[in-house]
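Sharing a structure, written as structure tokens. Questions coming.
Of the protein chains in this complex, all but one are displayed in their positions.
After this line comes chain A, so read on.
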Amino acid sequence: MEVGQLQRSFVEFTESLFREGFLDAQFCQLQQLQDENNPDFVIEVVSLFFEDSEKLLNDLTRALDQQDVDFKKVDACVHQLKGSSSSIGAERVKNACIAFRNFCDELNIDACLRCLQHVKQEYLLVKNKLETLFRLEQQILAAGGAIPMVE
């Protein structure tokens, strides 16, 4: 595919991510922090987010699987996940975590299990979207083009 086409796909795809609420303005903050001296900043932060999230989701699965669910622990994990998703601009994951915390307060195991499924779904969606975005960037660079700025 030629560079122009790749760049157009990139712009359309990025715009859709914001429009569909996968990403919010905080993601733009990350992009603005990337420059020639820190060319991999966004990927680095997002990779940390993936690492962190996967650990938290495993912890949550385990915590909700116990005979006696420790809701304090569940809440603490969701709080952390909410924090890191908010810091990178993963809006839908963050919102799923907010809903989750409300059910933790109610000590409602079934609702929490449903919330966990929802958070996992949103996480996998945004992970997939971001990986696609990074792949598109790589293709543009490999074809000798520059990554377009998306407002």
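Details
Definition applied: contacts are C-beta pairs under 8 Å (C-beta built on N, C-alpha and C of every residue); 3 or more make two chains touch, one makes a residue touch a chain; residues count from 1.
Here is the rule we go by: contacts and distances are computed from a predicted model.
Choosing from "Transmembrane channel-like protein", "Palmitoyltransferase", "Sine oculis homeobox homolog 1a" or "ARR type transcription factor", the protein name stored in UniProt for the chain missing from the display reads "ARR type transcription factor". Note on the undisplayed chain: of the listed residues A:Leu23, A:Ile88 or A:Cys115, the one touching it is A:Ile88. Residue in contact with the omitted chain (choice from A:Phe22, A:Phe49 or A:Phe71): A:Phe49.
Where chain A meets the chain that is not shown, the touching residues are 26, 29-30, 32-33, 38-41, 43-45, 47-49, 51-52, 79-80, 82-84, 86-89, 131, 134-135, 138.
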